[in-house]
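So, chain A:
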Amino acid sequence: MKHPILMPVLSDTMATGRLTQWVKSIGAKVSKGDAVAEVETDKAVLEVEAFSDGYLAGPLAPVDQDIPVKQVIGYLADTAEEAASAGQTAPADPAPASEAPPVSPPPKPSLPAEPFPTPPVAAEPSPAAPAEPVPVPQAFPGGPSEGHAASPYARALAFDLGIDMAQVVPGPDGKVQAPEIVAALIAPAQPPLNYGPPYRLEAPTKSREAVARTMMAASATPSFRVTARLPIRELQHQAASRQVSLTVALSKACAFTIQAYPRFNAVWTNGGLALRDRIDVGIAVEAQDSLITPVLRDAGGKSLADLQSAWKDLLSQTKSARLGPKDYSGATFYLSNLGVYPVVRQFDAVVPLGASAILAVAAMDSDGSAECTLTCDHRVVFGADAAHFLTHLASQLATPDSLW
Partner candidate 1 sequence: MDHERLQGFLYDMLLARAFEERAAQEYTQGHIAGFLHLYPGEEAVAVGSIRAAEPSDYIVSTYREHVHALIRDIEPKKIMAELYGKSTGVSRGMGGSMHLFDKERRFMGGYAIVGETFPIAAGIGYSILYRHLPEVVLCYFGDGAVNQGTFHESLNMAALWKLPVLFICENNHYQIGTEIHRHSAVVDVYKRAASYAIPAEQVDGMDVEQVYAHTHSALDRIRAGGGPYLLEFQTYRYRGHSMADPGAYRPPAEVRAFGGQDPILLATRELARHNPPSKSAQASDPAMDVIQQHIDKGFAAGHWQEEDVATMKAQIQQILDEAVAFAQSSPSLTMDDAVFLANQNHAHEVLF
Partner candidate 2 sequence: MDEDLFYWQAVNIALDRAMEEDPDVFVMGEDVGLYGGTYRATENLMAKYGELRVRDTPISENSFTGLGVGAAMTGLRPVIEIMTVNFALLALDSIVNLAAKIPFMSGGQFPVPLTIRMPGGVAKQLGAQHSQRLEHTLMNVPGLRIAVPFTPQDAYGQLRQAIRSDDPIIVLEHDLLYFSKGAVDLDAKAPPMHRAIVRRPGTDITCAAYSLMVAEALAAAETLKESGISMEVIDLRSLSPIDWNCLQQSVEKTHHMIIAEEDSGFAGAGAELAATVQERCFYSLDAPVSRVAGMNIPIPFNAALESAAIPHAADIVLAARKMLLERSQTS
């Protein structure tokens, strides 16, 4: 007997998943709990677990295609014979040829030199595996979304609003109705490509799509920036000597400052200011051709040693694309550190939804100071708050002993 394997629901927002590979081949023996495939969601690459013992049987869903959740992607047969005889339909992408059980997932390598490297001081093993191309992105020769069924009202609305139907992303039923047009309307304008050079379209990774979406959502936040020169040499020195990442140390310093100015731990909601009683600092890092923000929970309460250990775990999960929503969601304050690039003198960052502010740290100059820009949600804090914050943080960094 064959039991279906379904595309798992791996997050509350997940509507589809992209099968990146089958880690078992047809006929392979599978034990309950084994990973049989990998799925890329909007946030991460996750495993599809077998829920019973058996033998993987076809037909298997093809890789590199978006598949709605709860759809059958393959089968588990009770016997090897069944598995072998079933599913003569070849999967669109052949499963790994290996007969050997558990094939370790092939590395999904990170690309080097992206805007948010982890600070070198932390001495994490560099993921500098040879740059392999990411799975070949699908090209859409006809252009995206061309030919999706659309309601008359949606078409009329698109016409009135000057929206190109080809750019509209269809709804869950594959059809374009008014809500999809409204979504397209508030989506950023599409760049005009028609008269430019020839191009090919690369399907974005789930993660890149998610970044684009959250950045668009964040763009509605009324924000302001305040820049200050902050002394970081002493902190860097102490952190290096204690084998702690500068970024982790900076997080702790920020957390202490937030304790002094708790408004920075608040967030604006439609119901009012949400005042949180724990400080969770999200840190921007590059990952898989994209950006992710692992979160240091309770950065104010935990010791630096604990924080460093948590950070190490987070980074390794990031490298193996195993980060889950509980690891990258819910930060109350953000930190972005480009200090590893000496040429960067100053930059500012975008306040993600859910936070009051983000601190952008540039490279340290010869004086031992770095230009730091605090971008704030003006609904939550004001200019003077930012000035107080930076003043307090400056003294914290100048005399970092209290952090340890």
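Just so we're on the same page, a contact is a pair of C-beta atoms (placed from the backbone, for glycine too) under 8 Å apart; a residue touches a chain by one contact, two chains touch by 3 or more; residues count from 1.
The candidate set was assembled so that all candidates are chains of the complex that A comes from, given by their letters.
Keep in mind that this is a model prediction, so the values were computed, not measured.
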> Number, please: which of 1 or 2 touches chain A in the complex?
Replying inline: 2
> candidate 2 touches which residues of chain A in the complex?
Replying inline: 68, 151-156, 171-175, 177-178
